[in-house]
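The other protein chains are all here in position, but one chain of the complex has been omitted.
Note that the chains take the letters A and B in the order they are written out, and that residue 1 is the start of every chain.
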Amino acid sequence: MRYQKQICMLLALIFAVAFTFGCSPAPAADTAAATASSGTETAPVATAAATADESKNSGDYVYQDLQDAELTFYQYSVENAEIIQSAIDQYETIHPNVKINLESVGGGTDWRTSLKAKISSGDEPTLIALEGVSDFDTFSDMLEDVSDQPWVSHVYDSVLKECTIDSKVVALPACIVCYGLLYNKGIFTACGIDGETLRTYDAIDAAFATVQEAIDSGKLKDQYPDLETVVSLPAAEKWVLVLHGANAALGLEFSNGFDAYNAKTLDFTTAGAFKDYIDLMVKYSADADNPSALNAVDYDSAMGGSFCIQKTAAIQMGQWVQPIVAGVDETMLDQIGVLPIPLKGVDEDNVCYGVGEYFVVNRHSTDAQKAAAKDFLNWFYLSNEGKSVQSNDLGFNVPMDCYGDYPVDNVVSQACNAYAQSGNITPLVFGGYPDGWQDSFGAGIQSYIAGEKDWDTVIQEAKDSWAQLR
Amino acid sequence: MKQSKLVFWGFQTPCLIAFSLAILLPMAMGIYYSFTDWNGIGSSAVPNGLSNYITIFTNDRQFAYSFRYTLVFSLAAVLLVNLLALGLALLVTQKFRGSNAFRSIFFLPNLIGGILVGFIWQFIFSDVFDGLGTLLKIPWLCNWLSTPQTATAGLLIVVVWQMSGYMMLICIAQIQNIPDSLLEAASIDGATRFQRFWHIKLPMLTPAFTVGIFLTLANCFKLYDQNLTLTQGGPYNSSEMLTMNIYNTAFSMNKFGQAQAKGVVYLVVVAVITLTQLFFFKRREVEL
Partner (left out) sequence: MQKRNSLSRQRALALTACIILAAIFLFPAFLLALNSFKTLKEIYKSVLLLPKSLNLSNYLQAFQKLDYLASIKNSLLITVGVTACATLFCPMAAWVLARSKTRKSRFLFALFSLSILVPFQCVMLPLLRVMGSLHMMNRIGLMTINLGFLCPMSILLYHGFIKNIPTDLEEAAAIDGCGPVRTFFLIVLPLLKGIGATVAILCVMSLWNDFLLPSLTINKAGLQTLPLKTYLFFGAYSKKWNLGTAALVLAVIPVVTFYAFCQKYIIKGVTEGAVKG
């Protein structure tokens, strides 16, 4: 009996401690407030010392002295980690008293989860990469107002709208994401097709059929021994189907991410055209006879294991594939052209194009950290060195008006920029999808492809889950 | 009495502290969060009574599905892992040269851990199985992981590959504990090899299965990495196991409170199952 009492007390104690942890506001806020106040005390010293050394200006970047600061830069693209680190090294030679720790999370872990975990621990990064409207809402507590920054005046107006909440600019548009149907120019030319002329659903359909015929007849065997089929469709990847694929259709229903984000329900008037598009991709894929097999095709086998080694001739992808293509076969890069994602009868000659990555500064960091983070972004996007890293090393297509001398070094971006100039672009709205919608709609499309459900059911379920998740 | 109490807690302290910080305290906080609407990020966690529990039981078909799926999967995995482990153990305890090397080989999959195992197996299912299937004209070898059945089978294969080595060691240990004299006496009495196995070896192996089944069950219920890398829960969420369902609720849907409620339900059910199993097997153990 005595022990029972002790056990009860032990449990009570544990719960009491748990509740204190659980109920108390995030510890980060306390420490941030405390350090912020100490930051303001030292601020006057810094302003006094802020005599700009003009020899350190570069391009559109104006040098300014900073207080000592150490901050964390959190981003999710591990393939770019080395390049960004080298940019940071350059920046630190100009500002030796600033230390930027780059944390790149990816490879099997979901970066949002890691970020939430870091926030939970109070160890919040100062500079953070986010993907769009939905993230702005999820992490709304952290967004610093950056309206007064020099780069703001360089950003295109249409883009700036997407970075603005309550008339405050809260995010730097890091780069343009663009995607369409990538195709292998060499293979198409060998079949007597000029990809530049394919601007309608029927034309693309016919061209794919021609290529498929040429493959079946063995005509291309000598030149392209590995070529098996026209299209790669990685249906195992819900982001290919929903995040990007469905965006081609929903980008016509909503004008931007905020629009999608505010929509309580979904009309999906373009659902029919989207079905035709999926059908087209399935029809010319390796598993046209047994479409359910497509649900096991992942990004890696569709891209590296098919398109890059010329086993297939077309795939729905975007500017991010440049490093992987270069890694497999440098000479392939010249062969890549971009077809529109054809939505039959709706808009048949558009590629998807918009800001896909943003950098935000964390409001909870100390003043010195925030100042350093903002200055780093200015240098990274406005200095000549930074611009060169963006355009040449990262291959980022930066939506700012000061990149005339730094054309983007990325085949897909260049091709998509041509579409943008003629106005043939669909905006990116996937940042405004409800949390978790990609998962449920993705499962729906997969079951349509496998023949488990008919299209109308899938669309109805997608609408229901949109409304439910909102 | 005083001193023994001091010793009891003194010896206990280091483990108890680490254990409380790592599991007990977070678990208790999790239970608290399961009664709130916390989204996992902000500082606002408003208590909302039982509504999370009501939602997961009444309005979450995927949770119910994942729960059933995990139970069935674990049952199958427990059977296969332990049967294979027993088979391997019986093989390598035949006294032939090199049997020790084979023990190491069968244990090796335990050493290659982490998420990358799933990636390697993906290659095997997509390239090797497909290649074999086309070569030998066996259609069911092709397109693995693309249907619910093959995705489940694929997961089972990986789990069995990874877990049976350790269970084999446990079985070996128990087999070596069986006195030779017992088996010899039986064979003098005219027992066939099968009779010796069925009536002597197997009953005496029960303790190995008590532990083996408990560990396999626990590991299957916790399965996440292999599930993520091999099938991502697909096709169409048919292989989404419980931990993945909880994880997705918490992190892709930002419903942390609801996810914690699922966690609590899961823990209660699994605790009941494993305790029943332990109780049932303990009673049948033969004292050596």
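The rule is short, and it goes like this: a residue touches a chain if its C-beta (ideal position, glycine included) is under 8 Å from a C-beta of that chain, and two chains touch if they have at least 3 such contacts.
The model shown is predicted, which means the values in this text are computed figures rather than measured ones.
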Check the whole complex and report which displayed chains the hidden chain contacts.
A, B
Of the residues B:Ser51, B:Asn110 or B:Ser252, which one touches the chain left out of the display?
B:Asn110
Per the whole complex, from A:Val321, A:Val355, A:Val389 or A:Ala443 the residue touching the absent chain is A:Val321
With the missing chain put back, one of A:Ile309, A:Cys402, A:Ala420 or A:Leu469 would touch it. Which one?
A:Ile309
To test your reading of the contact rule: which positions on chain A touch the chain that is missing from view?
3-4, 6-7, 18, 21-22, 26-28, 76-79, 81, 101-109, 114, 116-118, 120-123, 226, 299-300, 304-305, 308-309, 320-321, 323-324, 327-329
On chain B, where is the contact patch with the chain that was removed from view?
3-4, 7-8, 11-12, 14-27, 29-30, 33, 40, 88, 91-92, 94-96, 98-100, 102-117, 119-121, 123-124, 127-128, 131, 161, 165, 169-170, 172-174, 176-177, 207-208, 210-211, 214-215, 218, 221-222, 224, 243, 246-247, 250, 256, 259-260, 263, 266-267, 270-271, 274
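The rule we apply is simple: only the chains that are shown with their structure count from here on.
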Based only on mean CA positions, could you tell me how far chain A sits from chain B in angstrom?
36
Residue ranges of chain B in contact with chain A within the complex:
20, 24-25, 28-29, 31-33, 39-43, 45, 115, 122, 125-126, 142-147, 150-151, 228-229, 232, 234-237, 247-248, 251-254
Touching chain B in the complex, chain A uses residues 14-15, 17-19, 21-23, 25-26, 29, 107-108, 110, 112-113, 116, 119-120, 138-139, 141, 236, 238, 287, 290, 292-298, 301, 435-436, 438-439, 443-444, 446-447, 450, 452, 469
